[in-house]
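Just one protein chain is left out here, and the rest sit where they should.
Labels for the chains are A and B, by order of writing; each one numbers its residues from 1.
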Amino acid sequence: MGSALEQNLRAITIADRLRAEGISRRGFLKFCASTASLMALSPAMVPAIARALENARRPSVIWLSFQECTGCTESLTRSHSPSIENLILEQVSLDYHHTLQAASGEAAELAREMAMQENQGKYLLVVDGSIPVKDGGVYSTIAGITNVDMLNEVAAGAAAIIAVGSCAAFGGIGHARPNPTGAMPVSEIVTDKPIVNVSGCPPIPTVITGVLAHFLTFNKLPELDELGRPLTFFGQSIHDRCYRRPFYDKGLFAESFDDEGARKGWCLYRLGCKGPATYNACATTKWNQGTSFPIEAGHPCLGCAEPDFWDMGSFYRALSIPTEDTTRTLVYGVGTGAVLGAAAAAMARSRKSKAKALHYKVSVSDLEESS
Amino acid sequence: MTSVEFLAWVRGPMFQIAVAIFVVGVVIRLIEIFALGRKADLSKPRGGETMPGIKTIVRRSIPDPGTFKRSPFTIVLGYLFHIGLFITILFFVPHIELFHDVLGLQWPGLPTPLVDAVAIISIFAMLAILANRLRNPVLRFLSNGEDYLVWAATLLPLVTGYFAFHRMLFPYQTMLGLHILSVEILLILFPFTKLMHFFTSFIARWYNGAAFGRRGVQS
Partner (left out) sequence: MSSSEDRAVNAFREQIDGPIASYLSSCVHCGLCAHACLFYTETEDPRYTPINKVEPLRRVWKSEYTFFGKLASMLGLAKKVTDDLLKEWEPLIYDACTLCGRCSMVCPVGNDISYMIRKTREGMVAAGYAPDGLKGATQRAVTIGSPMGVKFPALQVQIHNVEKETGLRVPVDVHGADYMALLSSMEIMNFPEYIGALVKIFDKAGVSWTLCSEAFEATNSGMQIGSSDLEGELLQRVVDGAESLGVKYVISPECGHAYYALRWEGPNVLGKKYPFQVIHILELLDQLRLKGKLKVEDKVDEKLTFHDPCQIVRKGGVVEEPRSLLSLVASDFVEMEDAGVMNWCCGAGGGVSANERAQPLKLAAFKRKKSQLEALGVGTMVTACANCRINMEEGLEENNMQIEVIGLTETLADHLA
């Protein structure tokens, strides 16, 4: 909180911190190697990562939670043993986080303002939750400040923004039809700062920490796809890495939950799996330190890392099924066609009977030869 | 527009627009045909109309041997393409899901690798059909812009579907979106073009069979 002790603590490098926790040099290098492979970097990068981490100061991270369910934080903190995730998180100075910080009320807000002041232009802003903008943004406020205002204020001094979770990245559930609060993703409100979208509902913890690790190592954000997501984690679809893919290719599908196909682990396409159109690391990195992921547990992928996945048709209807009510269109279409058709028919019949009335009776005089 | 927005649009409102145009158009075209009607035939019939009409509907799908000998390429390609198209449309499981949703009917599918092979055969048949249309003197003479447009509109769903399934050319969401869009284009073109033969050939075959059957000949 601005005391000399705090300032000293923040001056220690990441390598110092790791040593302070009893991590050996060997352990530290192993950690760097894991980070390199996580970021799909070659082993030749390991010394560079080690050097960077040894010299990197713990960056200040301000975490703003807006219109969210706290699932992203929960995902991040799900671990019972020291893990890479935890190591990374402890390498940052998490100066503001609703759930994790000890302080509350005015004291918490003061901590935030001080961190902003001291690290102006250098702190990382992490956002989870969407930002409501309707009716002046009143639908979500913290300490009387609307989310919109707080975001703009904090973003102004940030080096970069990490939008964690589908809500911050794309608007999430708040953005789903009919979007009563006017929920917006970060990228539609802040347009002048580098933003990484780490989508997922929630995102895989390793993905969050992987992005942080990249930032810490290279002091810039990783390569992003057209939706602003790090390509390393969002460059492959679930479908392309799914262990049930051979069943899809052969055409063996579960047709209901707990039918024979389901019990045999067949493809869940017919049960609504959005895996083919969803990009995330679930099928490889999995969840709970590689325990499983929804498809492996027998549930079709919801497509939660994609924008507006709530509005892409039922979770339990296949990707090939249109998202709107086609039967209704058919019924109205037939009705409209019948009415227009009847009109066209009436015109045709009248035209024909008029032609009959004007029938030209051919007689011998019409048989005059031309030559 | 991102690939996700594109896919959401073709799976959403664009599909309904295409289906609406298709249904309204087809219904109008069919009513127009029946509305013109047939004058009652006052000659004394030798045979019936209904059964010969129905028989012609079925039998006209079998080519007569003489014509086959004279134009085997056109006939074989026509079969390959039509049967192939119907198999890929009707017996690929993701498509069956679509029909189940829209029409409430479903039926067993064929193994996906089989449908995949059939799709490739159909695509090659389509390419051969274009070559035939361009090189055969009768076809070249008869063909107009509509023939080529309909050919392209029919080929695109096959090709884009194949590419999407095999994750070729564009990222999946774009490729799938293009596939769905190509089907929507086909649906929209349907009532304005010879694609109507999908419905009207049954009517035509019946009228033909009925007219000849009345005179005692099975056409």
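By our rule, a residue touches a chain if its C-beta (ideal position, glycine included) is under 8 Å from a C-beta of that chain, and two chains touch if they have at least 3 such contacts.
No experiment lies behind these values; they were computed from the predicted model shown.
**Student:** According to the contact rule at the top, which chains on display are touched by the left-out chain?
**Tutor:** Taken over the complete structure, the missing chain's partners among displayed chains are A, B.
**Student:** Looking at the whole complex, which of B:99, B:170 or B:207 touches the chain that is not displayed?
**Tutor:** B:207
**Student:** Among B:51, B:120, B:169 or B:217, which one is in touch with the chain left out?
**Tutor:** B:217
**Student:** In the complete complex, which positions of chain A touch the hidden chain?
**Tutor:** These residues of chain A touch the chain that is not shown: 340-341, 344, 347-348, 351-352, 355-356, 358-364, 366-371.
**Student:** In the complete complex, the non-displayed chain touches which residues of chain B?
**Tutor:** These residues of chain B touch the chain that is not shown: 25, 28-29, 32-39, 41-44, 46-47, 56-57, 60-61, 63-64, 66-67, 70-71, 74-75, 78, 136-144, 147, 191-192, 194, 196-197, 200-209, 211-212, 215-219.
By definition in this document, only the chains that are shown with their structure count from here on.
**Student:** If you average the CA atoms of chain A and of chain B, how many Å lie between those two points?
**Tutor:** 40
**Student:** Can you check the complex and tell me which residues of chain B touch chain A?
**Tutor:** 2-5, 7-8, 11-13, 15-16, 19-20, 22-28, 30-32, 34-36, 93-95, 97-98, 101-102, 104, 109-113, 115, 167, 172-173, 176
**Student:** Applying the document's contact rule, which stretches of chain A touch chain B when the two form their complex?
**Tutor:** Contacts found on chain A: 226-227, 237, 239-240, 248-251, 253, 269-270, 276-277, 306-308, 311-313, 317-327, 329-330, 332-334, 336-338, 340-342, 344-346, 348-349, 352.
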